[in-house]
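The complex appears here without one of its protein chains, the remainder shown in place.
Showing chain A:
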């Protein structure tokens, strides 16, 4: 059999696995792989400006296309710079394969130049990782890595390849699929759990579907099935930050997002429900609020592909370990086979309509300043009017929550945000990755003035690959969410949360060959947004918004769903030590 170098085997495997795009940055320990990729006819390499950018691009690509994101970085600093994005992908269950160069095997452990213990460092921020010391093992490991990254609960997998393994040769043939010795995620639910869930749903008087990112990860079919089971049962639907779009925001049974910055109706419905069907969500602290007051009178069904998510935070009555789409299909089939009809939930809906009447997302308009909520609402209106496929990414902070609250998502894979890790600097590279995977979509990163600066160097990447991404900065000259918490907890002592020495974003845009637009006041808002959408190529919008707006509703740390703050008049400015100690 003909022998190939490790680098050629890697490229051969990527081709076999259908990889079209690799986000990466070259360096000493990956030079053989870069040479194998030189002028490659089908695998496109996107040269980033910082390895963290590559990981978030891969996440944005993966989240918007459903395919795994692939990253290629060098040893040492290349690998350590990728750690934040790898951890982000782990927390949000994003399929990603990161290939890192390593010093040659004989130098491992000698503190060689650009050596880092990559498998050691990434052991607990990956779903799995490998150090490959033999080119003959490379093909098997790469195929296995993609299998692990994309099946079960998806996540990041790191493959560390020493430089001599990239150069040494081994016989290569395409590996046959083999059953893994120990990795067998359960995707099909046990019948008993499905049976209980369906009967509980048929008998419930106040049911709620609490959905999450698992519905998105399961694939578009799962979102269709969620809509079907919601229609069949007539039950209201709420979602976590990660699950937005699985059930349409324009749908009649939509309650809005739940949790810390969720709507009044979503949180009260959770609090008063007699049955909660948790579909691919994980009872995160941002969702539950104070645990002993969380959904006190409800029975709970939890569908999750990861057994360890079940009963981790909240004890449930029925545990269904399965792929969300498969479990929903089973529930729908059984519901129909048993001849169940939607129960009369009019009393429940009347209660919900009472909570909806609170209009918890309303805010006071302001004649002189742009309210950030208004900016998002207008962006939504303008985007919808284009008729284009819209993908929104965000950074992390107030703007992220306002986007989640005021931009409506009607389809899965259109909303890309860092939910679990809360990584500032995620949104802009994620937008680049999404645009790579969806060249015809209108991709907009909603950003804050602080977080956009965390990976702003990737402007060069967008320019180089002619990617027409738009950055819409809600510029209030603060790390707004930090300032908001200081207002709530520390009597408005704004310790280091003012964005001093901001760059002139319009001039920065011009420096990179982008278009820069400044929106100074309410009169320019609509026209500025339209100009952004109509301008070909990449655009930065510096949208100056009211500086001291806060994000409401808000359930403060350690408070119950029913202790929601709806407007600034309810802010006391101090908290107990117990509440202060919570994140």
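We adopt the following convention: contacts are C-beta pairs under 8 Å (C-beta built on N, C-alpha and C of every residue); 3 or more make two chains touch, one makes a residue touch a chain; residues count from 1.
The rule is short, and it goes like this: contacts and distances are computed from a predicted model.
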item: Chain excluded from display, named as in UniProt, from "Serine/threonine protein kinase", "ABC transporter permease", "MoxR-like ATPase" or "Acetolactate synthase small subunit"; value: "Acetolactate synthase small subunit"
item: Residue of A:31, A:119 or A:249 touching the missing chain in the full complex; value: A:119
item: Full-complex contact with the absent chain, from A:21, A:71, A:116 or A:148; value: A:148
item: Among A:106, A:250 or A:308, residue touching the chain not depicted; value: A:308
item: Touching residue (missing chain; options A:181, A:350, A:367 or A:583); value: A:181
item: Positions on chain A where the hidden chain makes contact; value: 119-120, 123-124, 127-128, 131, 148, 153, 180-183, 306-308, 310-312, 315, 577-578, 581
